Every structure is written in structure tokens, then in C-alpha cells.
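The complex appears here without one of its protein chains, the remainder shown in place.
Right, subunit A next:
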Amino acid sequence: MIAQILFIIILAAAIYLFSKNAGKIRRNILLGKDTDRSDNPALRWKTMAKIALGQTKMVKRPLAAVMHFFIYAGFIIINLEVLEIMIDGVFGSHRIFSKPLGSLYDLLIGGFEFLALLVLVACITFLSRRNIARLKRFSGVEMTEWPRSDANYILIIEILLMTAFLTMNAADHKLQLLNFGHYIKAGSFPVSSFIAPMLPDGASSLEMIERGCWWFHIVGILAFLNYLPYSKHFHILLAFPNTYYSNLHPKGQLTNMASVTNEVKAMLDPSFVPETAGEPGRFGAKDVTDLTWKNLMEAYTCTECGRCTSVCPANITGKLLSPRKIMMDTRDRITEVGNNIDKHGKDFKDDKSLLDNYITREELWACTTCNACTDACPVNINPLEIIIEMRRYVVMEESQAPASLNNMFSNVENNGAPWKYSSADRLNWKENI
């Protein structure tokens, strides 16, 4: 009885805390400007199914893809098992699904054990890639202390959780063989039966181990849930909405700023009256709140995998730009803005901004807009859009483009070409035939 009450209290607290923190992230995302991503739901569902559920963009790196798939499948399927743990925890029952499911239950538990083993293998592989093989992709200026330990924490937590799960089953298995207490014969233990010989033979110590692992496993999962909002591992949730709201246009297409269209039309035709007299706002983005909610959602979805950065031509050739850093900076800044709101109220402004305090101009001007990053991202994140928005701010609000680009602008404006040639000479190429 006490155990049940304790369990319900922990469960409720975990759910409350998680929804509070997830709610904060939601609020932060909605600090972004509006953008319409509601068109073409059929294609959106399809994109989500392919990319988030089907993980089709992971396959470019086969080892990572297979290992990630183990963890991913393990995560989803073991959650079914967590459902049983929850019910058992609340009602004080034991393996409640075993009766109604019968032999299917044995099969399921056996399957879960294999998955747990695969997850263990994958986590150990990932840990050694990061810490022993030291893949270049996982270094870089933006990969500071926190992102690196974040990744390690998660992998270690998963290893502990899976070990607890298997040890729990091993003890349960032994207790079943002893016909001890309520430990009915249920489940099959293809993996944990190898652990069983290592456990003591006394029923009471076995029960202690079984209970201990049960609590560790479930409390661990709830703690993990509450760690997510502070971690890049939030992607296990956000990958789904993030891919649903993907950019469906050709990658080469940049948005046409509607506010500019109105001004240009008014310049060309003084009698033109814009349809929507929206607030004037800023051209481009200086800070995170000038970006759209989709940009901000992407910042929280970024898994810091560095696939974008490893294909970025600017980064490859040693320039400062790293598209991953653009995403991480955006997340750090919007989190900071959100914390300011929590502390000082919603009108509080600090004297910082995404531009200059986080992202330098040198980074912005190094981009060739080649879309290698957007193509490489396994969850369809678009760092390029943020870069362009910030260039827009620098050029249109501040007139601070590099001098050579200003030259190009005036050539286009005066001669209709980015070079200093007269438009009267446009057909000269015909001459040398």
C-alpha cells in the first residue's frame, strides 16, 4: 500500500514537472513570429512518416543509422512495457498483462529483452565513438562542455536503465522458478537468463534485487523524462512535429518578404494600397523573436549531430561558420529570453541579441546558400533560413553589408547586372560569332 502511494506521488510529480518544463519550451517557441505551415496536410503526414518515423535520412551514415535504429525501436517498444509497470505500480499488481496476453506475453517480454540488449550494444558503440574514437563531427567550437556531457549522460542513463531492466527480469525469473510469493510464471527470458546465475539464490535477496531494479527502472525513466527538456534529446519528441512542419518548397527557394512586396508595389504604383496593414516590424532578424516559431522549434529539435556542419563547404574549408552552431546559438538565446521573461516579466529586455552576442557577422557572410546543411539534417532543420534572415537585418536595417557586396548592389541597381557593365552591352556576346 505504501509502495503504491509512493509510486503515485512520484508519477504525479514527474508528470507535473515535465508538463511545466515542456510548456515553457512551447511558450518560448511561440515567442517567434507567425508562419503558415498548415497547407498540404497529406504531404506533411507523409514527410513525417518517412523522416521521423521511418528515419530515411539517417541511412546516409549506415553504422549510425543501425545503432540509432536500435535505440529508437528499443525506446518505442519498451515504452509498451513501461505501461505495464505503471499499472502494476498504481494497483500493486505484478505482471498484469501476462494473464490476458498468455503466450503472446512471453513472446513480447522475450522480444523486449533482445531489444534491451541491442540498445546496450548501440549505447556502448556510441559512447566509444564519442570518447575513444573521437569523431571529428562531435568536436568544433560549439561543442562545449555541456553538449558533450549531455550526450554522455544520456547514453549512460540508457545503459543503466537497460541493465536494471535485464537484472530485474533475471531476478524475477529465478523467483518464478522458486515459486516464490506472487511471482507467477510469466514471460520468457532469453537474455536475462544469462544474468541469473550471477545473482544470489536466496528468495529474500532476490526479491530485494527485483524490487530494487523495478524502482530504479521506473524512477529512472521518469527522471529521464524530466531531463529531456534540458537536453538535445528533446528531439525524440520534437522530431515529429518538426518534420510535419517541414519546408515543402524546393530548397533553392527563399521566402519573398511580404512587407517588402508591399513597399515595392507602393513605390512602383503610388495608388497601391496594401491588403494587410500589419505592424511595420523589423526587416530580417536581429534577435530570436524576429525569427518564426518554426525556426525556434528547429532550434529545440536540433540533435547536435553535426551532419550539417560536416558537409558545409564553408566549415570544411576552415571558415567560422557552422550551421550546427547557428541552431545551438538560437536555442541558447531563446532559452535565455524565456528565462528573462520568467524572472523579470514579459516586457523585460536585456541588451543582448542573437546577432553579435551569439552569431558573428563573419559566420553569416561565409555561407554560400548551397543547402548542403538542410539536405544533410536528419530531421529537416533549416539553418540557412536563419542565416538569410540575419543577413536581411544587417543589409536592410543596418546597411552594413561588406563593401564589395554594396558595390554589387549598386551595379544591379544602376546597370541591371552585378558587374559594372552597361545594359546597352548585353548583346555584345553575339558579336564574336
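Rule of thumb we're sticking to: a contact is a pair of C-beta atoms (placed from the backbone, for glycine too) under 8 Å apart; a residue touches a chain by one contact, two chains touch by 3 or more; residues count from 1.
Throughout what follows, contacts and distances are computed from a predicted model.
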item: Listed names "Sugar ABC transporter permease", "Fe-S oxidoreductase", "4Fe-4S dicluster domain-containing protein" or "SUF system NifU family Fe-S cluster assembly protein", matching UniProt entry of the absent chain; value: "Fe-S oxidoreductase"
item: Touch with the omitted chain, as defined above, among A:R137, A:H233, A:R333 or A:R392; value: A:R392
item: Interface residues of subunit A (partner: the chain not displayed); value: 60, 249-254, 256-257, 260-261, 263-265, 267-268, 283-284, 311, 313-314, 316-321, 362, 365-372, 374-375, 388, 390-396, 401-402, 404-405, 407-409, 412-413, 416-419, 421, 423-430, 432-433
